[in-house]
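Once you've had a glance at the structure underneath, I'll fire off some questions.
A single protein chain has been omitted; all remaining protein chains appear in their positions.
First chain written, first letter: the chains are A and B, and each begins at residue 1.
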Amino acid sequence: MNNSITSDANAPVPGHKSEFKKKCHSAWIKTKAFFHGNPPAIIGVSLMTVILLGALFAPVLTTHNPEKRVARPHVAPNAEHVLGSTRNGRDVYSQVLHGARKSLTVALFAGIIAMTIAIAVGVTSGYLGGKIDEWMNFVTNVFLVFPQLPLLIVLAAFLGQVGSMVITVLLGVTSWPWGARVIRSQTMAIRNKEFIISAEVMGESKIRIILVEILPNLISIVFGGFLGTVIYAMGAEAGLGILGLGDATEVSWGSMLYWAQVSSSLYTGAWWEMLVPAIALALTGGALALINMSIDQVSNPKLKTGPHMKLWKKMNRETMKRRGLL
Amino acid sequence: MSFLLRRLSFYFTAFLIAISFNFMLPRMMPGDPIDALFAAAQGKMDPAQMDAVREMYGFVDGNVFEQYLSYMQSVFTLDLGPSVLMFPIDVTTVVGMSLPWTMFLALGSLIVALILGVTIGTYSSYRREGFFGQFVPPFLAFISNFPYIVTALLLFYFFGLQLELLPLAYTYDPAIDPGFTLEFIGSVAKHAVLPMGSMILVGIATWVFNMRNAMINVLGEDYVTMAEAKGLSSFRVMYRYAGRNAILPVATAIAMAIGFSFAGSIMTEVVFNYQGLGNILLKGIMARDYPLIQAILLILVSAVLTANFVADLLYVWLDPRISK
Partner (left out) sequence: MKEALLEINNLCVDYVSANGVARAVNNVSLTIAPGETLGIAGESGCGKSTLAFAITRLHKAPALISEGEIIYNGRDVLKMSDKELRDFRWNDVSIVFQSAMNSLNPVITIGEQLTDVIVAHKRISFKQAAVKAKELLGIVGIHGDRLKSFPHQLSGGMRQRVVIAIALALEPKLIIMDEPTTALDVVVEREILNELYDLKEKFGFSILFISHDLSLMGEIADRIGVMYAGNLIEIGDAKTVFSKPSHPYTKGLIASFPTIHGPKERLYGIPGDPVNLLRLPTGCNFQDRCADCMDICKKEDPLLAELNVDYHAACHKL
């Protein structure tokens, strides 16, 4: 934090610096402060960057068509097929990169759907209160206590093998209650703050108060909830996939697991077919969790991290030594 | 006790909504629901039996309301008809056999993860400037957020297949007769290590972080400072004075965790071929055994709601202010 302050003061500040540039500058300082002395953030963001780049540039980075038979069954990793081939002769490396696109798209959109519902329900319910709150809270609680995944499994089963679009929507509309609950209680906490009351007294419309005064204060928990939902949705997609409830003809991490399971790849020694998508899922989940945790760490000053705590530790050790306690 | 009564009526309402949803489900599906429901049963059941099942699901002559009443009646009398997959065994019997194993897995792992997580969370909040507080939570956050299925697969592969340390399938050794013997219990425990272990791994971080954040809020309270000023041991200050209060907000998260744990159990059972509801559910899905699927959904909802009520009882016991 000390660093960011000095760099702020030393930065050349010409009088006509545009508003946009100033904003960029403060965002840059915030970003630097976020990573400074925060290894989990660095690890999480780097991992996620690699994964996202891999998914984005999958067509460039891969040499084989993920949906075509390009090798003999269960070829061990070699120079031609760096991560081996599946029972059906697909290139695992190409599949895992292309699968990332499908799996991450499902997870991201499910997260967006869920958080949109969560914000709508949570903010309305928390801000308006009264009967509306009572009803919305009831619905939220009902959804909250229902076992979502079994419900999903049954729904998927009734619908037959469903495509990733359907899975996205199903995951989105079933995983909003937790976010709604957190957002509701946070909204209730800020509803009575001075700046909201003064906005109300000044006659601002409810919609405007919600959008301009309340929402910006919810950003960190909304983002936290979003990451949590993405992790959950990604796992659920994989789970539905391995149960054979997804569309096995699409290439996703879930369908890769399904085919690996069907071909008993672990028993026959072809571990790569199963473990590669599994590890991809693990790394993505872990990386997202680290990012989520770091945001929490930065937005919650009580967690006591950052460079000044290092200084405190040093000073404390010195005084303890001086008093003969160490 | 009005709090518990309120909760009880809430769960009852939630249950009614769940079974109504279950009633609507086959009617919302594309195509003729009755045909869809019994396509797989063709040839296995005789027409009279099929009619009985139909009646049970409310596909009787009459309007939707009459159908609904007929369905409700069969739900509350637990008359869910025979399973298609394991014809002519009753669905209730099939579910009854596997439910205890799922409860064991889901609730057992939840309780262990809760205890471990709360302990680690408390300690890491108290030592948050030290190595433990700085290193352990991020590490757990990382490994705990692997999807259920992935953790299960990884443990299955490394401990089961590679190291051959632990059994790979079933709830207990089929060669042993079930009974209250040391051999049987040992076998059950051995078979539960991997599935339960993988569920604990996935569940633990939630509690560590919930507890740590709750602790950090509580540690600033005057009563904790006063407990310290009283010269009590740091163990007592940490667990009795701070931990006792920090656990209250954590306990409210149990409600949601119960649902997650049952979901996790279903995934994990499939990987480890553990003979619980998840396994049966998967078989039911493959065989298009809709009566079985419906019964499992119903029983899962009931189990989760009941577990939630138990969590409420726990909460009342934890917070003396609530019973007023």
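By definition in this document, a residue touches a chain if its C-beta (ideal position, glycine included) is under 8 Å from a C-beta of that chain, and two chains touch if they have at least 3 such contacts.
None of these values were measured; they are calculated from a predicted model.
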Visible chains in contact with the missing one: A, B
Residue in contact with the excluded chain [from B:Val91, B:Ala227 or B:Leu305]: B:Ala227
Given B:Tyr241, B:Phe260, B:Tyr290 or B:Phe309, the one touching the chain that is not displayed: B:Tyr241
Touch with the omitted chain, as defined above, among A:Trp28, A:Trp135, A:Phe195 or A:Trp312: A:Trp312
Touch residues of chain B, complete complex, unshown partner: 129, 219, 221-223, 225-233, 236, 240-241, 244-245, 248, 318-321, 324
Chain A residues touching the omitted chain (full complex): 1-2, 5, 304, 306-309, 311-313, 315-316, 319, 323-325
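Just so we're on the same page, only the chains that are shown with their structure count from here on.
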Rounded Å distance, chain A centre to chain B centre (Cα mean): 24
Contacting residues of chain A [partner chain B, same complex]: 39-40, 138, 141-142, 144-151, 153-155, 157-159, 178, 231, 234-236, 238-239, 242-245, 257, 266-267, 271, 274-275, 278-279, 281-282, 285-290, 292-293, 296, 300, 302-305, 309, 312-313
In the complex, chain B residues that touch chain A: 10-11, 13-14, 17-18, 25-26, 29, 36, 128-129, 134, 137-138, 141-151, 153-154, 156-157, 161, 205, 209, 213, 216-217, 220, 255-256, 258-260, 262-264, 266-267, 270, 281-282, 285-286, 290, 293-294, 296-297, 300-301, 304-305, 308
